[in-house]
Each structure stands twice: as C-alpha cells, then as structure tokens.
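Here the complex is missing a single protein chain, while all its other protein chains stay put.
Up next, chain A:
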Amino acid sequence: MRKAFVKTLIELAEKDDRVYLLTGDLGFHALEGFAEKFPERFLNCGVAEQNMMGVAAGLALSGKKPYVYSIVPFVTLRCLEQIRIDVCYHNLDVKIIGIGGGFSYGTLGSTHSVMEEMAILRTIPNMSVFSPADLLETEELFLKTYENKNPAYFRLSNIGQYEVYDKNPNLEIGKPNVVKDGADGVIVATGLMVSICLDIIKKIKNENNINLKLLSVHTVKPLDEKLLMEQISDFKKIFVIEEHSVIGGLGSIVAEVLADSGYGGILKRVGMDDEFLKEIGTADYLRAKHIVKKNGAIEDILNYFK
C-alpha cells in the first residue's frame, strides 16, 4: 500500500507543483523516488511531528497541497492537537498518510501498534478517515481525495494480504463497496480484514455452501449511512470485523447507524479488546490471536450465521 501511495503521489506531483511531501524522518526504501525527483518539494522535518503538522497547515494556508507521512502513531496521536486545530479547525487541504497500520509492526510492541486512532480521528470535525483494503482501493481513494481540499487520514498497512479486486472497483468516497454478494449473511470489514475475510468467505462457500456477502468500508468517515443500511439491513445477523479497538471503530459506527434506524437484528463486533499488547509478535500472529482466530475464525463465523 505504501508503494501504491508513493507511485501515485509522484504522478500527482509531476502535473501539480503544489504537491509537497513531508516526512517525520521515515521512508527509507520508499520515499527516495519522490525526494530525488522533487527535492524542492520534499521535506524531512525530522523526528518532530507536531511541528511537521503545523508546517503542513501553514503550507496549505499558502496554497500548497501537503502530504504528511509517518508511522501511524507519530502522524496521528503524537500531533493530535495540531491535527485538530491547525488542520481541521482551519479545514485545510492536508492529507495525512499513516503507514504500519494496525499490527503491521507487531514485533515492535504497543507503541507502534495503534488500535485507537480511527476512533479518535473520526470524532474531529472536517476530518475524513480512509482505511483501504488493497492497492487498488488505496490508489483510487488517493486520486479522489486529491481533488478535494479537505483534511484526510489514510491508514495504510504494510504487511499481510491485499488482493481483493482484479479490476478497478470504482469507489466513491463514503460509499461502502460490495466486494462479494451473498444471501445468507453479511460481513462488514475494513482495511486488511477485507482480504482476510474474502478468503474465509470463499472457504465457507466451498465447504459449507453458505453464501456470505462482504462489504469493504474503505471510508470510515464520511459514511453514506443510508446506503449502508440498504446494503445490510435485510440481514438478521451482521458481523463486523476490523483490526482496531472495538471501542469507537467500524463496529461502533455500524452499531450507531443500526440503532438509529431501529434495526431489530443482531450485530457482532470483532476487533481488538480494550487492552495493550501483553505479548508481541508478527502481524500474522497478532491478527490471529486478537482478531481473526479468537472471534472470527471460520468456525465462529459459521456458527454465527447458522
């Protein structure tokens, strides 16, 4: 996803000299292409994220289009007030790129495995939150948001499965995408969980002949709630899964929308429990331990929808 982002950003920078790239001293073997092509518009701001976000706001107030890059915790929580006030309160054209989303850097522990930032960022007015499922979603959302002038946050994963689509899904901002149709139940997922669920759904179809629908909520905010209801409310049971805290993320969002609508069915929310990591490990290990296996393994999903 990081590669898709850099490639697309270079293309945008070629035709638009307002595009700037700011990094918080990260991007080895990733940002060099941009830095070499556009040295005047590449700023390594050092390990100083609060200043970096403020500088981005200043650039945006002066007609530039800054993209701000770092690992998720440092480009979101470390500079949260700069995001809230400098960027969002002024409603500026600053795009925030967080890499290493979820458990990508699981061996590095809790400082790098942030499970809360989508919940926090979505409560800030004017902010949009994107959590793409694969390279094609990343690219499309990236191009779409380039056209607007509002703050946006991208949560990108670096490790795991990605391929969800073989051709462009033609996404629209805010509209959950039906990855796969099905009549026996619906799974609502975001980010990397979409590709993982797609695999699970295929297996369940083959082995048990249960046909589940899968939605990718690539835009966590803003969300077309009416469309989401149309996509899911006919099902008596809804399953939401995300690589994020169960507090405030996609599960909470779906619960809010369903409750507002008077939906009478059952919702199951699967995500990270409200705790820091007690043990570390690779992304695959932690996903299996905390999200996919514990609640969402094939058997769990099967039992839920039976």
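Points to keep in mind about this one:
Criterion: a contact is a pair of C-beta atoms (placed from the backbone, for glycine too) under 8 Å apart; a residue touches a chain by one contact, two chains touch by 3 or more; residues count from 1.
The rule we apply is simple: contacts and distances are computed from a predicted model.
Missing chain, UniProt protein name, picked from "Transketolase", "MoaD/ThiS family protein", "Isoquinoline 1-oxidoreductase, beta subunit" or "ChsH2 C-terminal OB-fold domain-containing protein": "Transketolase". For the chain left out of this panel, the touching residue among A:T111, A:N148, A:N168 or A:S261 is A:T111. Of the residues in chain A, those that touch the hidden partner chain are 23, 25-29, 31, 44-48, 50-51, 73-74, 78, 105, 107-112, 277-282, 285.
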